[in-house]
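What you see is the complex with one protein chain gone and the rest in place.
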Amino acid sequence: MKNIGVIVNTKRPRAGNVLGELRSLAEGHGFKLYAEDAGMAKTLGAEHIPVEDFGRKVDMTLAMGGDGTVLYTARALHGFDVPIMGINLGSLGFLTSVGDTEMRQALEAIATKNYKVSTREVAECRIFQNGDPVGEERALNDIVLGWGASSRIVTLKLSIDGELVGSFMCDGMMVSTPTGSTGHSLSAGGPILHPGVGGFGINVICPHTLSSRPLVIPNSSLIEIEVANAAKSLILSIDGQDEYKVKQGGRIKIRKSPHEVKFLQLAGHSYFSVLAKKLHWRGSSL
Amino acid sequence: MKNIGVIVNTKRPRAGNVLGELRSLAEGHGFKLYAEDAGMAKTLGAEHIPVEDFGRKVDMTLAMGGDGTVLYTARALHGFDVPIMGINLGSLGFLTSVGDTEMRQALEAIATKNYKVSTREVAECRIFQNGDPVGEERALNDIVLGWGASSRIVTLKLSIDGELVGSFMCDGMMVSTPTGSTGHSLSAGGPILHPGVGGFGINVICPHTLSSRPLVIPNSSLIEIEVANAAKSLILSIDGQDEYKVKQGGRIKIRKSPHEVKFLQLAGHSYFSVLAKKLHWRGSSL
Amino acid sequence: MKNIGVIVNTKRPRAGNVLGELRSLAEGHGFKLYAEDAGMAKTLGAEHIPVEDFGRKVDMTLAMGGDGTVLYTARALHGFDVPIMGINLGSLGFLTSVGDTEMRQALEAIATKNYKVSTREVAECRIFQNGDPVGEERALNDIVLGWGASSRIVTLKLSIDGELVGSFMCDGMMVSTPTGSTGHSLSAGGPILHPGVGGFGINVICPHTLSSRPLVIPNSSLIEIEVANAAKSLILSIDGQDEYKVKQGGRIKIRKSPHEVKFLQLAGHSYFSVLAKKLHWRGSSL
Partner (left out) sequence: MKNIGVIVNTKRPRAGNVLGELRSLAEGHGFKLYAEDAGMAKTLGAEHIPVEDFGRKVDMTLAMGGDGTVLYTARALHGFDVPIMGINLGSLGFLTSVGDTEMRQALEAIATKNYKVSTREVAECRIFQNGDPVGEERALNDIVLGWGASSRIVTLKLSIDGELVGSFMCDGMMVSTPTGSTGHSLSAGGPILHPGVGGFGINVICPHTLSSRPLVIPNSSLIEIEVANAAKSLILSIDGQDEYKVKQGGRIKIRKSPHEVKFLQLAGHSYFSVLAKKLHWRGSSL
C-alpha cells in the first residue's frame, strides 16, 4: 500500500496537531499522500486531487475527525474498493477507533498490513413519489422516516419481500445496518447488532400500539415502507442528513447495496470494548 | 341536574342515530338541553348558545364522539366546574367509556346522580421565547415538544423545581398527565399512570443515551424544559394540537392547573377493564 | 418421500380427530407411517419403532401437537437430516403453522414436494463446573440461566470469541436462536429475529444497570457465560426444560450446532402473518 488518501475534518481543534506527524510518518514509510483540500495538501506534502478521484488513485484512505468524517468519506468512496481507517481527533467513535496519539501504530499497521478488516454492509434506498422514482441513496448507518412540520400521527405500511408486516400508526420508522444499530436505532429501543450479523434492524418510532417490537431481518430482504396516511410530509434522513420530504403515497424501498465498506482497525481493536467506552455500557450501576 | 350541554362530533356516522333517543330521554327526565350548533339544537329541541356560555348555563355536558370530542369539550369548559360525560359514537375510548347503546342508562344515572366521578388533573403550560411569554395552554393529556422540519438532534434541558435533571440530546420530550399516559406517552415507552396518581410523567423521545428512563414526578412540581440547542424549530403539541414552534432559547414551564376536570362514568365503570379493551392489554399471548 | 414418522401429543383433545384422517390420507398417497407409540401405531396402521430409529427410517416427520411437540421431535431427530412438519392440534404455533384442518393439503404438499423449507439453526451448549465438562445440550429456542432458590442477585461474565463484553449484575441471562426470539427472549425485551438472520440474541434478565441493551451477534460466535458471583445455584433451562443447576465458578459455552433443523411449511405460509396472529401483533391499538 503506497497511495493514501487523507480526509480531515479541519474544524476539529486537534486536526492541526497531527498533520505534521502524519506527513513525517508517511515520508518515513514512503507513502504518497492525496488530499482533497489545497491547503491540506500543502501542509501534508500531498497531491491535491478532487475526492471523486480518490477511488481510482488511492489504496486506502485515512478519515480523520469524528464518525461524521468517516460517513462523508464512505459516501465519497462508495463503489470503489478502498478501505478506510478512521482516526478520531478527540473522543473515540464507533468508526474512528484509532486515536490521534496512535498515528505511529496506524501508519506502521498500514505499512505491514497488520490490521483487522471490518466489512460493513451498506443499505440502498430508492424513493418513489406517486409511483415515480425520485431518488436513490445509500446509508452506512440508517434510513429514518419521521419528524415533519406537524405533530400529526402517520400510518406507515411495512412489507418485507412482498409480505405485509403491518400498518403502523406512529411518528416514524427506521431501518438500520449493524453499523447504525448503535446510533439513532438504539435511541428508539433497537438492539445492538454486531457488524458481523447479516441483518437490518427495523424500528417503529413511537408506535401507537403496545405490541410493536424491534425486528431484525436478513439483509438479503427487500424492505418497503409506504406512507399510507399522512397529513404532512415526512423527512427522510439518510445517515443523519435530510435528503427528501416524503408525502402520503410515497414509498421507499431498501435493500443491501452490492458494495461494502471496509474499515481498517489496529490489531488490538475490540468491538465490545469500543461499545462499552462509547456508550458508557456497564453491567452494574455500582 | 337539569341543564345539560350537548357537544356532538357530527362527522361520526352514528351521531344521527342517537340524537332522537337523546331528545326523547331528556324530555322524559325533564332535562333542558343546550347545543352550540344551530342544526343540532333544532334536532334536539335544545337551546342554541355559544360553547363559551356552557360554563355558566349548564350543570353537566354530554360529549358525544371520540376522545377528541371530550378533549375539545374539556378545553371549552376549562375553569368552570362542569362535569363531562363522554359518550362514544363507535369504539370505546378512554374518555368516552359510555357506549351510544347505553344512552338510557346514562341519562338515568344523571337523573339519579348514580355515577362515578373521576377527577382529572390538567397541566398548564407557559411558553417563552427569548425570555418573553408568548402563550399559555392547558393540556388534559400531554404536552409534547418534538418533530420539526429537519432530522437534526436537539438538546433539551430539563429542570424540576429549579433543580437540573439533565441536558438530553434527543428528538423531543413530553410531559403527560395520568389521563395522557395511555396516549403518546405510552408509545414513547412511558408507564401507565392510574388517574388517581398525583403525578406527571416525563419521557424523552429517542434519547441519545442508554441511561434515560421514564420519570414520574409529583404534580405539585414546576417542570421547565429549555431548548438549549436546536438548529430547527420544534413543534409544541398540546393534546395533539400543534400550537407553537419553539426555537433555540425557547422555554416551556409546566405545572398543574388549579382547575380540574370531572368525568362522570356509569356505576359499573372499571378503569382496568377499559385499559384492557382499548389497549388490547393481555397477560399472555396464548 | 414415502416413509413418514408421526409424533403426536396425545394429551391434546383434538389428537384423536385427525388420526383417522391421517391414516386414510397416507394410504391414498402410498405413504408408510412410523410411530413411536404402540397404540398410536395401531390406530394409524403404522410401524412401531422407537423414536431413536426415526432418523434412519423416515424421510420426514409429522409433529402433531403444539410447539412443545415440535421441540421434542427436533431433539429426537437431532443430527439426522429429517425435515419436520409441525401440525397444530388447537391453536396456531410458531413451529406448528399447519392447522389440523389442513391435513389434506399437508399430505398433498408432501406427496408433490410442493412446500417451503425453513432451515433453523440450533445452539449447542456445553456446561462446565469447576472447569470440568458436566454436560452438553442443544437448543432450538433458547438457553436461559436464571431463577434459583433465592432472590440474590448474581454476577454473570459474558465473553464473545474470547473478548469480555461485561460483567453483569442481574437475575439471569439468555441466548436465543432466531426461532427462540419470539419466546422467552421477547418477554425479556429482546428483538424479533427473522429465522433467516444468522445470529444469536443475548439478553440480560433484570440487569442492575441502566445501560444494558439486547445484543445480536453472528451465530459463528463462541459465547461464554461464567457465573462469576452467586450465592445460589442458577437453573439452566434448555428450550424450557430444566437441565442443570449451575453454581459460582460454573461456565457455559454456546455455539452453533453443525446440524440444522428443516421445517416444512405449506406454500402459502407467511412468517409475518404467523407473527401477527400468534403475538397479537398490531400496528395500532385502534
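Each chain carries a letter (A, B and C) given by its place in the written order, and its residues are counted from 1.
Rule of thumb we're sticking to: contacts are C-beta pairs under 8 Å (C-beta built on N, C-alpha and C of every residue); 3 or more make two chains touch, one makes a residue touch a chain.
What you see is a predicted model; the values in this text were computed from it and never measured.
Engineer: Among the options B:S24, B:S91 or B:S285, which residue touches the chain absent from this view?
Structural biologist: B:S285
Engineer: Which of these touches the unseen chain: B:N17, B:S150, B:T209 or B:Q248?
Structural biologist: Of the candidates B:N17, B:S150, B:T209 or B:Q248, B:T209 is in touch with the missing chain.
Engineer: From the list C:L95, C:V144, C:I160 or C:M173, which touches the chain that is not on show?
Structural biologist: C:V144
Engineer: Across the whole complex, list the residues on chain C that are touched by the chain not included here.
Structural biologist: Residue positions of chain C that touch the missing chain: 144, 146-152, 170-171, 184, 186-189, 205-211, 235, 237, 240-242, 279-281.
Engineer: Residues on chain B that touch the omitted chain in the whole complex?
Structural biologist: Residue positions of chain B that touch the missing chain: 155, 158, 160, 163-170, 186, 190-194, 196-199, 201, 204, 207-218, 220-221, 270-273, 275-276, 279-286.
Engineer: Tell me, which residues in chain A touch the chain that this view leaves out?
Structural biologist: Residues 91, 210-213, 278-280, 282, 285-286 of chain A touch the chain absent from view.
Here is the rule we use: only the chains that are shown with their structure count from here on.
Engineer: What is the chain whose Cα centre is as far as it gets from that of chain A?
Structural biologist: Chain B.
Engineer: In whole angstrom, how far does the Cα centroid of chain B sit from the Cα centroid of chain C?
Structural biologist: The answer is 46 Å.
Engineer: Out of chain C, which residues touch more than one other chain, so two or more?
Structural biologist: 210-213, 279-280, 282, 285-286
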